[in-house]
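The complex appears here minus one protein chain, its other protein chains still in place.
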Amino acid sequence: MPDLPPLLRPPLVTGNKTLGDVTRDICAPMDRRPTALWWGAFAVSLTALLIGIAAVWYQIATGIGTWGLNKTVGWAFDITNFVFWVGIGHAGTLISAVLFLFRQKWRTAVNRSAEAMTLFAVMCAGIFPLIHMGRPWLAFWMAPYPNTRGPLWVNFKSPLLWDVFAISTYLAISAVFWYIGLLPDLATIRDRSEPGWRKRISSFLCLGWNGSARTWLRYETVYLLLAGLATPLVFSVHTIVSMDFATAVIPGWHTTIFPPYFVAGAIFSGLAMVLTLMIIARAVMQLKDYITLTHIDRMCKLMMSMGCIVGLAYGTEFFTAFYSGNGYEQFVFKNRALGPFAWAYWTMVSCNVLIPQLLWVRKLRATLPVVFVIVILVNVGMWFERFVIIVTSLHRDFLPSSWASYTPTAIEIATFVGSFGLFFTCFLVFCRIAPVIAIAEIKGAAHLPKRQAVEHHEEEQAA
Amino acid sequence: MSDRVLVATFEHEDDLLAATAAVRRDGQRIVDAFTPYAVHGLERAMGLRPSRLTWVCFFCGMAGALGMLWFEHWTAAIDWPLDVGGKPWNSMPSDVPVAFEAAVLLAGFGSVLALLAVSRLFPGKQPPIIDPRVTDDRFVLVIAQSDAAFDLNVITTQLADFRALSVEERVTLPGGELQ
Amino acid sequence: MQHRVITFVLLIGLGFGLLALGAGMSTWRLPDHEQGYAPQQPIDYSHRLHAGELGIDCLFCHSAADKSRHAGIPSSDVCMKCHQVVTSSFGVLQEEMGQAAKEGRKPHLVVSAELRKLYDSLGLNETLQPIDGAVPQSIPWVRVHNLPDHVHFDHRAHVAAGVSCQKCHGPVESMQRMKQFESLTMGWCVTCHQESTQHGINGKPVDAKTDCAVCHY
Partner (left out) sequence: MSRNTNNTYWKSLAERDGHADSESPAPQRAVANGLSRREFLEAAGFTLSLTTLGGCGRAPESTALPFVVQPEGMVPGRSQVYASTCGGCSAACGLLVGVRDGRPLKMEGMPEHPLSRGGLCAIGQALPLALYDSQRLTTPLADGKVAEWQAVDRAIAGQLAQLKASDGGIRFVTNTVTSPTLQATIDAFLAPYQDARHVTLDAVSCSAILDAHEKTHGARVLPHYRFGQAAVIVSFGADFLGTWISPVEFTAAWQTRRAPTAEHPEMSYHVQFEGRMSLTGGNADRRFRLPPGQYGVVLSHLASKLASLAGQAPPAGNLGESPIAEHELDDLVNRLWDARGESLVLSDSQDLAVQLLVNRINHILENNGKTVDLARPSRQRQGRDAAVVELIEELKAGKIAALFVAGTDLTHNLPDRDALVKAIGKTKLAVSFAEREDDFAAVAHFVCPDHHPLESWLDAEPIAGLVSLSQPTLQPLGGTRSILESLARWSGREDSAYNLLRDHWRTAIFPRAKVSSFQAFWDQSLHDGFAEFEAPAATLGDFQMDAVAAVGVEATDGGDILVLYSKVGLTDSRHAHNPWLQELPDPTTKVTWDNYACVSPATADRLKLADGELVRVETSAGVSIELPALTQPGQHDRVVAIALAYGVRGTDRFANIGPQWLEGRPTVAPGERVGKNAAELIAVRDGRLHYDASGVTVTKAGGRRDLATTQEHHSLEVPPHVAPHGAEVRDIVQATTLADFAKDSHAGAPHAHHHGDTQFWAEDHPRTGHAWGLVVDLNKCTGCSACLIACQAENNVPVVGKDEVRRQREMHWLRIDRYYSGAGDDVDVAHQPMMCQHCDNAPCETVCPVLATVHSDEGLNEQAYNRCVGTRYCANNCPYKVRRFNWFKYAHEDPLQNLVLNPDVTVRSRGVMEKCSMCVQRIEEGKIAARQRGMPVADGDIQTACQQSCAAQAIVFGDINDGHSEIHQALQNPRQYRVLDEFNFRPSVAYLRVVKNREAPNGGDHHA
């Protein structure tokens, strides 16, 4: 049976690479001088980041009034961006942890960058709850620490506090997960680097990794544990984020469907962002052999199914409102679809539900420019989903006297742009200083057929 | 105390696996193996017991969850009971999310710190490198020489059968660290 | 080797620093924590003398304590109730009296240096007569007990509930210079309120609320 396995399961790494080739290929971008394309992208990202920093500085120095919020709409861009980035942050852990638990070997091609993406996205996300506070310099009051106020602690009944714990836990665990995954690769870098700053840093950071089988055994155990922890964590985080809204009393927020709806949405948007980055990285960093069309095909399928779940959630929301017999609830949904922010609602529906349906067509899944456009639109649509949930629910709530509208200010838009700047700056730097693909893992996965043979051999012997 | 060890280098994991299994069958004591990636089956071949780090994880998680539940209850209902939105002093359901997060946080950090402690990994550690290519594309097996059953020639031949690239003798540092 | 030494010294320094922090924990304060504050006052007024040795009631001078949220710093005319006559310490006055009797003259007016400041502020001359054209000035006492603006402490409520002055101000009658005895932090207030509600004040049950709006509005 010479050709059968490849037909069933296309190889994860094409191009007939040896182990050494894998190391070299993946480390190559770090050894090369950055390309003009990289420099261009970095310049753009850094500019965006600096714009964002300036905007945030101005906002903190002057007041939240520099945002377009008002007495009725107390959250808009800030929390939209927060949920958007948290959502994006979810695919990384999902791909890393969930697919790891499900033994999806194809994840190895993307898990490293997906984890890094998670980290950077959660960083971007974390900034927003911080700067959206009226007095961000007192953010530490959210932490339950002993203080001169005596028995005054924090309110564990507040979903916002749950958020603080969820996001910080998520960031911490994701960072650890990513870092632990990076340990063997850092050792690889250490061992192949000439003496110099890179060798020094990597040998400091790799914690003295030496590839011992005993360490590998414990490492694999801990990695599995972390994956096992990260999986419920990733669900809990977006569940908690959704509870910011679901536990509120505002019609359009007060919905029990939110936790699964938000988790599906988060995965959806996260996959879209991973795909965006993968398609770019594949082209820019010459990793075609590692990020194959198969990977993209699978990601597309997963993303489309998530899109359908999200679509179902949109429909369910309307049905629930209709069935509730609650006039306030019904109004909010009618108002979403037909009110002043209908444009945002329909942007959301088209980008998230209608357009991804194109991915049913296999040919389109294999046409990267098309996939790229679709994932960008999904990103846009998912941003609007959060905007719609937050702003359209708030702007017309119970008392018509307080109905108001919302328009972002330049400061808000600049802050949003800045968050992209931060994200891409971090990501570009990451591409330069760390292996974008988990070397040790892909080595383990790439030679799958051979090892199966050995295992068979062993089993035969045992028998 | 320093020991003499035999260091065999392989190019493929299958060779390493087979050699390990064979050497161990012969009653040799295997000091360690070094691989660029987690070679599945190696632990069985080397006869290593499953890691007990899972228990660390479990207890840390329990400590996080229970500790946080207690803390939440204490702050909200005992230290200074404040009427928040008419909710009962002790509203357990709202304590669940943070307790869960605390459990995950402690479990995660606990297991990782335990891993680092058990494997003696720490920042800036300069381990002896047995072969710089062990993190690239080489597989290394280290066999103790002190054993009574040890016969250098037999083992060298045996290892050559498993396509060992090289077999050499080395001396360990006091404390058992390889040099 | 040299690095080792630096590290070693730094570690010792860190240790000592932490030790100092730990040992001084009771006096260690965050910003706005003013326990032990005892500023120099424009007149070296002694509570030990007035409240302690002479046993003058607190409310004699701080007469608003049961009428207003502020206990009030006595106006200069309150001082003059006594110091119209008492111009120096008793011993000095007695000595001058004896001296005068001995010399067979009328005793001179002896004014202590500190009381001179009071008379100066009131525009009184050597014989305690008003100086023409002098405008009496307030004495710029330095505030010892400062609460932040967002805290509303009301003396009336505490006086009415039977809280002794010393409970918050410490043994004023033994203080030569006034100092902030307690920390006056929120935790300190809340703890006292909780304990008072549980145990009462001087055996009298009280309902010392711990609602935010008792102090913050």
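Here the chain labels run A, B and C in written order, and each chain numbers its own residues starting at 1.
Everything that follows uses one rule, which is that a residue touches a chain if its C-beta (ideal position, glycine included) is under 8 Å from a C-beta of that chain, and two chains touch if they have at least 3 such contacts.
Not measured: the values here are computed from a predicted model.
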item	value
Interface partners of the hidden chain - shown chains only, full complex considered	A, B, C
Contacting the left-out chain in the complete assembly, out of C:Ala64, C:Leu93 or C:Val110	C:Ala64
Touch criterion as defined above, residue of A:Arg32, A:Arg200, A:Lys288 or A:Lys334 at the omitted chain	A:Lys334
Residues belonging to chain C that touch the chain removed from view	1-2, 5-6, 9-10, 12-14, 16-18, 20-21, 24, 27-34, 37, 39, 64, 66-70, 72-78, 121-122, 136-143, 146, 148-150, 152, 154, 156-157, 160-161, 207, 209, 211-214, 216-217
Footprint left on chain B by the chain that the document does not show	82-89, 91
Residues of chain A (touch criterion as defined above) contacting the omitted chain	58, 62-66, 68-72, 74-75, 129, 132-136, 138-139, 141-142, 152-155, 157-161, 164, 244, 247-250, 326-328, 330-331, 334-335, 338-339, 394, 396-405, 409-411
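Just so we're on the same page, only the chains that are shown with their structure count from here on.
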item	value
Centre-of-Cα separation between chain C and chain B, whole angstrom	65
Separation of chain A from chain C, taking each centre as the mean of its C-alpha atoms, in whole Å	60
Sequence positions of chain A contacting 2 or more other chains	150-152
Residues of chain B whose C-beta touches two or more other chains	80
List of chain C residues in touch with chain A within their complex	30, 33, 183, 185-191, 194
Chain C-facing residues of chain A, complex	147-152
Sites on chain A touched by chain B in the complex	18-20, 23, 144, 150-157, 159, 161-162, 165-166, 169, 172-173, 176-177, 180, 183-184, 187-188, 190-192, 203-205, 207-222, 225-226, 229-230, 232-233, 236, 240, 243, 439-441, 443-444, 447, 450-451, 453-455, 457-458
